[in-house]
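Not every chain is included here, but those present sit where they belong.
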């Protein structure tokens, strides 16, 4: 369970990216976070595993404060949280396999990791994760030889290999074609159902959000402007989240 | 950007330009007019003709101390010296990288230490090791090994500073501690540059004639210096040829290694 | 520079932390605890080929064989391009025998790093740069000017640009400076000093007109005669310096007397044998060795002292 | 490194690439290193035994002779002047030459291979030879010094720089091709902005080395700080030697600081 207690985040340059966020996410939920570009979606996600420090409030994961954790207990908490990045964040010159394996470093001793000695089971786990995203035949290619969609899938495999209890996904389908988008989202949904893994996903596309989410959180300028089951998220609500209705003639500049 | 900001930026740029200009005016003021000496043609051609008719007799001499032997010795010294410095520079280059090191203080200190090693004159370094282990190739290896740390540390630190940190974020997110994060996200990215700089340094070490000559290390340094100081251009020619051939072969090997890494 | 290793870096005492003993006397041997001195099971020899010769060879191996045969212990010979390193190495017991030029020897002796046993011999040098028949243990430095120059004597040098070597060089600075001082000219204040690296550069700068006079060892013009064919016609000697002793062979004072004697004898016998002579001539342009003693260098000390007070106080 | 993935049907996962090659490489390196170590008589015990002697010299280096600062200021300034010019000219030549040598800028071996050979040649020429040549041409003084430093910087900058040019992102270059730019415009807009900062970094590195490479300047009678090193070492004046070291360090640090600031401002 994730608890946000009065969480605010003000960037050093003064931008308020999160403003008094106060909510709870239960185990097994499939939460989709929507909002305009710059609304604070990424900041919201990144606060959960403390890639960003919040400036106020506290975030508890299963009752334990991640905002106060330090050292190895922080590392352990992060190990339980998988993350899929919008821009993949792969080590481009390492092989796909090594990228996926890097999801497992939290489980082994530092020395062992310096030597890069992963046990046999880890390799099996990684291979299974790749199989799930249909990429096993690319396991030993270098990450930068893959197409954008394939890279996104490697990033997903890494999060899967981590065997986390919670997955944070920052626009995981932004660069995928419709086919792959569906595959990936179906996969996340399946993992969510079968393994009861909690999902917190940022999405741009309302249709996709509606289709997969159990709950939708709408952010606007760092504030939660909607939070409810997917059924309640009507078109009007979306218009509200996005701050304005979209008209056909809403155009840029004049010609 | 607002107009005032643009204006402010432009004045800043103009200011910098003026300062740079002043520096150049000052620098040129120390240099007299260029005059070419009458005799230069004659000397130039005699140097060139010497260099282009190398002293082939020096290539191999059964009694030893010929070109092949000294080159081989140089190769051994350079190899070991490079190996040592490539190990020693690793901690420095990360402590000196702004995006990796924990504190500004650490960056500042590491950078200053590296600068200090770089300004430390080769000859004094050589003296230190001669006093420790006596003149000879071992002292040469140590002097090269320590002396190169300054350069390698700086260049590698700068390339660490320019890496893509997003991969590092991913490792942090999986719960890696700083060392693990570093091994998986930073090392693969800097490895090609690391090898590139190490290979470059290896090449510099091959040509580190001055220091090896001083240190009595054998190698190609001393013969080259002596041949130059008595203007024995034929001997200089053959030594140069030897070095060029060796460096070219090395360059070919190193660029093959590099292209595999990139 | 022809050479970082010309005869630069002679030396002057003042070696910071170390106790530099007095400047007089016969070596610091007495200072070592064991009166008998050290035994050696291996001899380390280092030298800088002296630049007052027109061929330099960086060859160590031939001497290794010869000495090892004579002494019956392994010998390592290495070649350096800098005297300072030899003195420091002898000071820290890393080198047992060194070939040093006179000023370097004097400074090394002040630091208790070296004790002279031998001096090398060479053929003398004629004014045209060719060798004489006679074996000598000294050489001279010369003041040269261009043939068409109006400078006739050292007195005329006042106010003119002169090409020197580094102030630690015997032939390139110390002796010529003494000559100038004798003539009432301050070697730095009364002329326009230009420091060059290498005696060849001195001659070339003279030919090019960058300096009006140059000081070099006696046959330095031979070095550049390949590049400037008419160097002997185009230049003229106006003055010789006093005699500069040839290179010394020195040992570490701590070595026991028997060993010192053995080394002395070994060098002398090498200089006498056919095979040995050929090698030392080819490689070091030495013709033989004669025994020497510290007092032979008293004049050097005088010069050295004179110059270092005049110059380094500057 | 094209570790070609083995083409297999989707049911069997591909075989991991053979580890033989990297292991073999490591083995070769270790053999070479130990071989060299044996050849040159590498010995840790000798080193540790000798450390006290080394310490005795270090002790003589401190404290620096602070009064000597004033005396070496003018040669230091001379050195800086020559380093400024030598590095600038070297850098100006190195820039186009590195471009010619970079295989992602010019795709034909006809251009890159000769350029690289030229660069190798320049780097191989020893300073002493350059000094001899330039003195023969220009006489003694700062002019040959500047030229010698120029060649020296050229070698350093060009080698480092062309390798970093080869590693740039090809996207902007492609965009410039699409825009219809000819080769020069293409380089100006697609390549130069990407490589400017690494060029500056290597340029400053060369400059710093040139401050130290004063030995070269001494070779050509150009004055500079190198002669002072030699002189003081010759007289065993280690306190003064360390004064010069500290002075150079200060100069280098100041330059480093200024250039960092300037680069920040320019971005």
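Labels A, B, C and D are assigned to the chains in the order they are written; within every chain, residues are numbered from 1.
By definition in this document, a residue touches a chain if its C-beta (ideal position, glycine included) is under 8 Å from a C-beta of that chain, and two chains touch if they have at least 3 such contacts.
No experiment lies behind these values; they were computed from the predicted model shown.
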item: Number of copies per protein chain type, counted over the whole file; value: A x2, B x1, C x1, D x1
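In this section, only the chains that are shown with their structure count from here on.
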item: C-D compared against A-D, more contacting pairs; value: C-D
item: Centre distance in Å when chain A and chain C are each reduced to the mean of their C-alpha atoms; value: 77
item: Whole-Å gap between the CA centroids of chain A and chain B; value: 45
item: Residue list for chain D, restricted to those that touch at least two other chains; value: 1, 50, 53, 56-57, 128, 136, 139, 141, 215, 233
item: Chain A residues counted as touching two or more neighbouring chains; value: none
item: Touching residues on chain A, where the partner in the complex is chain D; value: 95, 97, 127, 130-131, 134, 136-142
item: Chain B-touching residues of chain D, taken from the complex the two chains share; value: 1, 29, 32-33, 35-37, 39-43, 46-47, 50-51, 53-54, 56-58, 61, 77-78, 80-82, 84-85, 88, 116-117, 120-121, 123-129, 132-133, 136-139, 141-143, 146, 159-160, 163, 166-167, 198, 201, 205, 208-209, 211-212, 215, 229, 233, 241, 245, 248-249, 252-253, 256, 262, 265-266
item: Parts of chain B lying in touch with chain A, wherever the complex brings them together; value: 164, 166-167, 169-177, 179-181, 183-185, 188-189, 191-192, 262
